[in-house]
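My questions all concern the structure below.
One protein chain omitted, others in place.
Here is subunit A:
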Amino acid sequence: MSFTNHRKMQLYGALLLLPAAVLLTTFAYLPTVTTVINSLFLPGFRGAPTEFVGLENYQVLFDDPTFWKVARNNLIYAVGTIPTSIALALGMALFVNGKLRGRCFVRMAYFTPTILPMIAAANIWMFFYAPQIGLFNKLLGMLGFSGVNWLGDPSVALSSVIVMSVWKEAGFFMIFYLAALQSMPPELKEAADLEGTSRWSFFWRVTFPLLMPTTLFVLINALINSVRVVDHLFILTKGGPNNATNLLLYYVYENAFSFFDRTTAATITVVILLVLAVVATLKFTILDRRTHYQ
């Protein structure tokens, strides 16, 4: 290839990249940079110029007990949803991978919640959680127990939100486990049967270790979702009662669009971006150790 031809190819390639580059810059890189910048400034009063305050906004944020409450909620939410939905997903995949009567129906039942919008799922769960006419309290009433205020009681509300999220997510993770199980060579099971290995130890010694890459992949996705998806809060609790179910991204939304405090919103966004950076590092170091993007 001649030199000028090579130059031409470079130019052509750059032109092909241009639309994506412009869009990514406008809606991903630029907003990331301005968010970080905004978190270091305070807006001036009545048109006065903005004032550089260094890390003061972070100081204010970290002195705010509500922020810590929300951050703690988000941590509890992640710890509450991720292991449970991964364990359920694995169980579902093992069920559906075996010889099971009505396997197609069972698989569909597990996966269907994934297809629904979070808003619709939240609406449906409202019918269960509502204080007077909700199904859960009706059932409790029939059994002679007094009702629980599933979404109104600060000590229960976050758990109610977690249960709904697990229902929504487990089926999605199941399909990745199912694909991994189906690609496992059947000879392993045959050999184990010859050796007389119990199913329990076969699972823990063979299946589970072989599924490790899938588990890591699912874990990364679940971590991202736990800071990204807050749609259900808009219907179920609006972050309440008294911030008992507020999560970081919802808190950003509240600060920006209810309290009109863009500076605090930007500062919390930077915290979310840091969490995502940790998750990304986790992915690119642990998960892709053997994957090379050539």
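Keep this in mind: a residue touches a chain if its C-beta (ideal position, glycine included) is under 8 Å from a C-beta of that chain, and two chains touch if they have at least 3 such contacts; residues count from 1.
Operating definition for what follows: contacts and distances are computed from a predicted model.
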Among "4Fe-4S binding protein", "Glycine--tRNA ligase beta subunit", "RNHCP domain-containing protein" or "Carbohydrate ABC transporter permease", the UniProt name of the subunit that does not appear here: "Carbohydrate ABC transporter permease"
From A:Met92, A:Ala157, A:Ala222 or A:Ala244, residue that would touch the chain that is not displayed: A:Met92
Contact set of subunit A toward the excluded chain (per top definition): 6, 9-10, 12-14, 16-17, 19-24, 26-32, 34-35, 38, 88, 91-92, 95-102, 105-106, 108-121, 123-128, 133-135, 138, 167, 170-172, 175-176, 179, 182, 186, 189, 193, 217, 221, 224, 227-228, 230-231, 234-235, 249, 252-253, 256-257, 262, 265-266, 269, 272-273, 276-277, 279-280, 293-294
